[in-house]
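Showing chain A:
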Amino acid sequence: MFEDLKEKFDIIKEDIMVPDIKRFYVSAKNITGVLNFLKLSPSYFFNRLDCIYAKDIKTEFEITYILHSDNYQNKAAICTKLEYDNARTESVSGIYKNANWDEREIYDLFGITFINHPDLKRILLPDSFKGHPLRKNYKMEDERLRWNYE
Partner candidate 1 sequence: MGLFYVIYLDFMRQINIPDWLIIILWHIINFCFAAVLLIFIVLFLVLFERKYLAFFTRRKGPNRVGLNGCLQTAADGLKILFKENILPSGADKFLYFCAPLLVFSPIMAVYCLIPFAEDLTAYNSCCGVLLFMAILSLPPLGVLFAGYSSGNKYSLIGGIRSCVQSISSEIPVFIVLAGIVLLTGSMNLNEITKAQSGIFLNWNIFPSILGFIIFLICSLIIMNRIPFDFPEAESELTAGYNSEYSGMKFAMFFLGEYALTFIFSAFIAVLFLGGYNPPFGVYAADLLNLPLISGAIVKNIEQFFWLMIKTYILILIIMWFRAAYPRLRQSDAIEFCWYILIPLSVFNLFILCIIQFIRGCL
Partner candidate 2 sequence: MNSVNTNIMEINIGPQHPSTHGVLRLKVTLEGEKILNIEPVIGYLHRGMEKMAENRNYIQYLPVVDRIDYLSGFFCSYAYVNAVELLMNIEIPIKAKYIRTLTMEMNRIMSHLLWLGCYLLDLGATSPLFYAFIEREKLMDILEDLTGARMMYNYYTFGGVKKDIPVDILKRIYDFAKHFPSSVKEYEDLISDNPIFTSRTMKTGILAKETAEQFSITGANLRASGAAKDLRKDSPYLIYNLLDFNIPVKQTGDSYCRYITRINEMKESNKIILQCLDRLLTDENDNEINLKLNPLSIKPEGEVISEVESSRGLMQCIISADGSSNPLRIKWRTPSFYAAQLLNTIAKNHLLPDLMAVFGSLDIIMPEVDR
């Protein structure tokens, strides 16, 4: 099914998310191209971006885009890896409008910058908040809030 995607773009890795969702790893510079292709290409029609989530795997960040196609009733996941320091990638809010807040959330909680994002600022946390709490190396400043009883 995903043959022409593999032809057109450089797929670094491919694996399967439970239950049976194909996940493709692409390089960060390709991400808008891949999503645009998957959205518009008649053999996929991934018309909905379910969500974007980031993941901190100690050495680098992983951003996963979960796409859904109403036409073919299937899902796909596109994953891209970003380096830990100065993580930045292209915004996809021009392709899927709901990515706007998703990317703001990732910026807020992980500190990943999205280039060309219309309104990149903190969303869940207050503007005065320091740090990005979902990073694994994040330490609470307030002693009382830390889970330190063990």
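Quick notes
We take it that a residue touches a chain if its C-beta (ideal position, glycine included) is under 8 Å from a C-beta of that chain, and two chains touch if they have at least 3 such contacts; residues count from 1.
Candidate selection criterion: all candidates are chains of the complex that A comes from, given by their letters.
Just so you know, these numbers come straight off a predicted model, no measurement behind them.
Chain contacts in this complex place chain A in touch with candidate 2, from the set 1 or 2. Within the complex formed with candidate 2, the residues of chain A that make contact are 17-19, 21, 23, 47-51, 53, 55-57, 64, 66, 70, 73, 75, 77, 96-98, 100-101, 109, 122-126, 133-134, 147.
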